[in-house]
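Showing just some of the chains, left in place.
Every chain is named by a letter (A, B, C and D) in the order it is written, and numbering of its residues begins at 1.
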Amino acid sequence: MPHLLRAAALACTAAAGGILLVLIYLVLPLFTSGGWGSVIAWQWLPFQGRFGILPMVVGTLLIALGALAVATPLAVGVACFVQVLAPGRIKGICLALVHYMTSIPTVIYGFVSIFLLVPLIRQWFDRGTGFSLATATIVLSLLILPTIVLVLQATLRELDRSARVTCAALGFSRPAYIRHVLLPLCRRGLLAAVVLGFGRAVGDTLISLMLAGNAPMVPASPLDATRTLTAHIALVVATDSQSTFYHSVFAAGLILFLVMVLIQLILRRLGGTFTP
Amino acid sequence: MRPTANRRTSDLATTIFCWTAAVLTMLAVLAVMGFLLYRGAGTLGPNLFFGETHWWEAVRGVRPVFDGLWSALAGTALLVLLSCLLAVPTGIAGGIYLSEYGSRRFRAVAGFAVDLMAGIPSIVMGLFGFSLIVVLRHTFVPRAKTGLLLAAVCIALLVLPYLVRTTQNALAGLPSHLRLLGPSLGFTPWQNIRHVLLPSAGRGILSGVILAMGRAAEDTAVILLTGAVAQAFLPRSLYDKFEALPFRIYYMAAEHRTAAELDQAFGTALVLLMLTGTLFGLAFAAQRTMEKRWKG
Amino acid sequence: GSLKSFADLQGTLDIAGGTAHIPVMNEAAKRIMTANPKIRITVTGGGTGIGVQKAGEGLVDIGNTGRALSAEEVARFGLRSFAFAVDGVAPVVHSDNPVAGLSVQQVRDIFAGRITHWQAVGGPDAAIHVYGREEASGTHEVFWKKLLNKETVVGSANIIQSNGAMKVAVSRDIYAIGYMSIGHIDDSVKPLAVDGVLPSQATAIDGTYPAVRQLYMNTKGDPKPLARAFIDYILSAEGAGIIRAAGYIPLQ
Amino acid sequence: MERMKRIPEPMLEIADLSVRFAGKQVLESVNLDLYPGELVMAIGPSGSGKTTLLRAVNRLNEAYPHCNTRGQVRIRLADRWWDIYAPSTPLAELRLRVGMVFQHPNPLPFSIYKNVALPLRISLGMNPKETLLRVQRALEAVQLWSEVKDRLHDSALTLSGGQQQRLCLARVLALEPALLLLDEPTASLDFKATRHIEALFQTLKQRYPILAVTHNPGQMRRLADRVMVLQDGRCVAAMSRPEIEDPEHSRRVMEAFF
C-alpha cells in the first residue's frame, strides 16, 4: 500500500513539474526573440507591436486583493458565528448554506450579476458601464468566501473540541473566547484559508471576464473597467499561434504561475513561526 | 460580578460583527438563488431539456437535440465522472503519503509542488492542455484533438492539489494522542492510517472531495480551451468535443438572440445549480453515513 | 450541393471561429443532422483568430474567418478559403438613443476617446460608453481598417467577445456605442448612419457603405469529404437561402 | 445530606439536583450546602457521578450532548444570590468566579505563561505588569515556578503529567475565584507534592470554600471538613469531621458503599 501511495505522491509532484516545464518551454521563444521587453510594459497595442501586460498584472492584483479584503473578514465572522455563536438550528442552516455555496458555479455568479449587480452599479454611481473593478471584486469575494470559511472552520472545530470546556470553566465569554483563544490559535488555518482563497481569486477567469469590462488598462477608479491576466489569456488565445502576440499569452500564464510561487515562498517562511 | 465596560464593548462588537457577517452572506446567496428561481423556474420542463426532440430518442443519442440542454447536461456529468475518477484516488493517496510517510525532504519538495499546482489558474491549465495537444500533434500523436478526455485530464490536474492538501490537512489536524495510540497498540503505520486516522479525518477529506467535484462541474475556463463547444450533442467517444452546462450558460448569457433564449439561459443556470446541489447533497449524505459507521 | 449528398456520409465535423458566421453554421448543421443523424456537426465561436488557429493546427475541420486570410497565414498553415457571403460592419447604439447618425470623423473621435460625451454629437447628457472587440476579431479588424483608419480604440473600452454578445451588451446599456456585423443587427440595437449612409446589406453591396467584408470558411489543405459536402451545401442554392435568412448576402 | 444549621449563610446551595445524560440518570436529588471556610469532599466509586456533580455547579454538563438538568443550584456572590440555572444569570462571569480544576489536566495549546496569563488578561482585564506578578505568584503557590521559570514560553503540552496538573491549578488560583471545584487535583502528583498542595488547600479554604473530589481515603481524612458519599448518582451517606476522624466509622462507611 505505501508503494501505491508513494506512486500517487510522485505523480502529483511530477504533474506540477511537468506543467511548469511545458509553460517554460512555451515561453522560451519570448526569451530568444527578445520579446520580453515588449511584454513587460504598460501598453497593450498589439497592432503597433506593443504587447505590454503590466496593466493586466495590476488588474489581477487589484481584483484579487480587493476580493480578499472583502471576503476574509466576512469569512472569519461567518466561521466564528457558525462554530461558537450560532444557536443550534441556525448553525445547521448557516453551515449547510456555506457548504452549498461551494457548489455554486462561477459562471452562475457571473451570469446573475450581469442582470442583478451590473445595472445596480451603473445606476447607483451614475458613472461607467457597470462592468467594473468594483463589480468583479464584490462578486469574486462571494466566490472565495466559502473556501475560506470551510478551511477555517475545519481548524476551528478541532480547536473548539479541545478548548471549549476549559475556557468555559475559566469564565471566558463566548466572544472573548473567539477573540483570544480561537482566533490566535487558528492563525495557521486562517493563513491556509486565505492563500487558498487568493489562489482562487487570482485564478478565476469567468467572473472578471464577464464583469470587469476587460479594458486593458490600469483602472483609475473602482468604477473603471479593467482586465485580469486570466481574462487576457481567454481573450488573446484566439489569435494565430506563432506571433509575439500569441506568446504574450504564455507570458501571462507564466506570470500567474510565478506570482503563486512567490506567495508560496513567503508563506513557507512565515509558516515556520506558526508551528504550535 | 460585572465585567469591565471595555470588555463588554469588545464582546458586543465581536458578536455584532459575527452576526452581520453571517446574515450578509446568507442574504447574498439567497439573492442569487432567488433571482435564478424567479427568472428560471418558469422554463423548467421537458422543452428546456430536449427542445423539439423526443426525450427517449435524445437520451439514447439517436437524434440530436436543438434548443435544449440535454447534451450539455450529459457532457457535464461525464466530465465530472471522468475527472473525479482520475483525481480523487490519486489526490487522497498522495495526501496520505505526504502527511504520514514521506521523508522530510520529499515532503518539502512535493508539498511545494502541490502548492504551486494549487496556484495554477484554471485558464492556465486550459492553456496547458491546449498547448499540449498542439505540441503532441506536431510530434508523437498527429491525430490528437481537444475533447472530453483532454478536458477531464486538465480538470483532474486542477482539482488534484485541493484533494492532496485537504487530505493532508485533515490528517495533520488530528490530535497527537490519536497518532500515538495506534502505534502503542501495535498497528503498522498503514493500519493506523486506515483504521484510526482516516476515519477520524474522513469528514475533512470528504469535504475536500466535495469541493473538488463542485469545481469539476462548474469550471468553465478549462473546457473553454480544451474541447467544450456551443453545439455538439452527446459525445460518442473520449476524444469527441462536447457540450457542458457552464459553457452553455456562459455562451447564452452573451449570445442570446431573443427573450426566450435568455429565459432558457436562466433555466440552464437553474439546472446547473440543481445539479451541483444534488452532487453536493449526495456527498453530504455519504459523509453522514460514513461518520455513523466508523463511530459505531 | 443539396441535403441528398449527405446521405452516404457519416462522422464528425468540427467547426469553429468567426462569430458572425454562427447563425448560418448552426442552421445548416441543424438541417444536415436532421436529415442524417449519423453525421455530427459541432459548432462553436471564438472569433476569427480562433478560426485561423484551430483550422491551421488541424484541431477543427472548418475554421471561419470574418476577413481574408493574410498571405502569411495561408503560407504557414496551408489553408484554403471559401468565401460565401458579403457582410458589413456598422456602429450601433441603444435603440432609445436619439442619435441617428455620425460623421466618419465623429466615429473616429468617439472610438479614439476624443469625444467622451453624447452631447458633443447631439445626444443625451451622459458619458459615452464605448464597447469594442478583441484584437483577433475579424469584425474588429474590418471596422478598424475601414472606418477608424487604423486608429487605436480607446483603452477604456469594454471588450466584448463576439458579435452576438456585442448586440446584447449594447442593447442593455442606453449610453453604449459599439460595432458589429450588419447581419446580426435586429430591433434591439440601432445602426448609426455614417456620413449619411445607413449601414445595411443593400448599401454594403452597392458600395456606398465603406466597411464591407466577406465571410469565409477555411480548411487545412483540401477539405475532407464531409467538410467538402458541407461547404458545397453552404454554397448551394439552399445554402444561399440560409445565408439570406441570417441577414447576409450570399456570394453566387 | 441534610442541611446543617449554622449561623453563617452558605455560599453554595444545591437543592434537589438531578442530571440525566441521554435519558440515563447520572445524578438524583442531590442536596448540599457549602459554607464559607469549609472544604467538602465528594467520594464514591468510579462512575458514581462526582465529576458530574462538580460540572453541574458551573453548568459545564451542558457542553455535552443530550444533557438534562433539574433542580436548583444557587451561589452567593458579593452578598447576592444567583440562581445558576436561571436564563438571566451572566454565565461567563459566574464561571469566572467558580474556579474548576479538571480530573485530567487540560492545558490550552499555548505557552506555559500564556495558559495562566490569558484568563487574567481577558477576563479580568489586568495589565501586563500586574499579570506577570500574578502568574509568578500562582506558579509559586503550586510549586511549579522553579521548574518552569526558564521555559515559560515553551508549549504547555510538553510538561509532564504532574506539571500539567499543577499548571491547571495555578491557572485557576490566579483568577482568585469565590469558590473552588477540584476534581482529584492531586491524582498525578507524587506524595511530597501532594502534601504541599494539600497544605495549600488548607489555607485556601479560609478564602474560598472548596468542593473537592478525591479517591484517596488518606487525603479525605487529612482535608475534609465534611464528606458526602455518592453511589449511583445518589447521596448515600455523609460524614462530619468527628466521624471522618474516627477510623472505625469511616472504614465502615467506605466498606458499605464502595
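Basically, a contact is a pair of C-beta atoms (placed from the backbone, for glycine too) under 8 Å apart; a residue touches a chain by one contact, two chains touch by 3 or more.
Model, not experiment: these values are computed from the prediction.
Student: Whole-complex formula, using the labels shown?
Tutor: Chain copy numbers for the entire complex: A x1, B x1, C x1, D x2.
Here is the rule we use: only the chains that are shown with their structure count from here on.
Student: Among the chain pairs here, which one is joined by the most contacts?
Tutor: Highest contact count among chain pairs: A-B.
Student: Just grab the chain with the largest centre-to-centre distance to chain B, centres being mean Cα coordinates.
Tutor: Here the answer is chain D, farthest from chain B.
Student: Measuring from the mean C-alpha position of chain A to the mean C-alpha position of chain D, what distance in angstrom results?
Tutor: So the centroids are 50 Å from each other.
Student: Using Cα averages as centroids, what's the distance between chain B and chain D in whole Å?
Tutor: 51
Student: Could you work out how far the Cα centre of chain B sits from that of chain C, in whole Å?
Tutor: About 36 Å separates the centre of chain B from that of chain C.
Student: Name the residues of chain D that each touch 2 or more other chains.
Tutor: Counting only residues that touch two or more other chains, chain D contributes 92-94, 97, 122-123.
Student: Touching two or more other chains, which residues of chain C qualify?
Tutor: Residues 57, 160-161.
Student: Which chain A residues qualify as touching chain B in the complex?
Tutor: 1-2, 4-13, 15-17, 19-20, 22-23, 26, 73-78, 80-82, 84-86, 94, 97-112, 114-116, 142, 145, 147, 150-151, 154-155, 158, 162, 173-176, 178-179, 192, 196, 199, 202-206, 210, 229-230, 233-234, 237, 241, 249-250, 253, 256-257, 259-261, 263-264, 267-268
Student: Would you mind writing out the residues of chain A in touch with chain C in their complex?
Tutor: Interface residues on the chain A side: 44-48, 119, 122, 127-131, 213-217, 224-225, 227, 235-242, 245.
Student: Please name which positions on chain B make contact with chain C in the complex.
Tutor: Interface residues on chain B, with respect to chain C: 62-64, 66, 133-134, 137, 145-146, 228-233, 236, 240-241, 251, 254-257.
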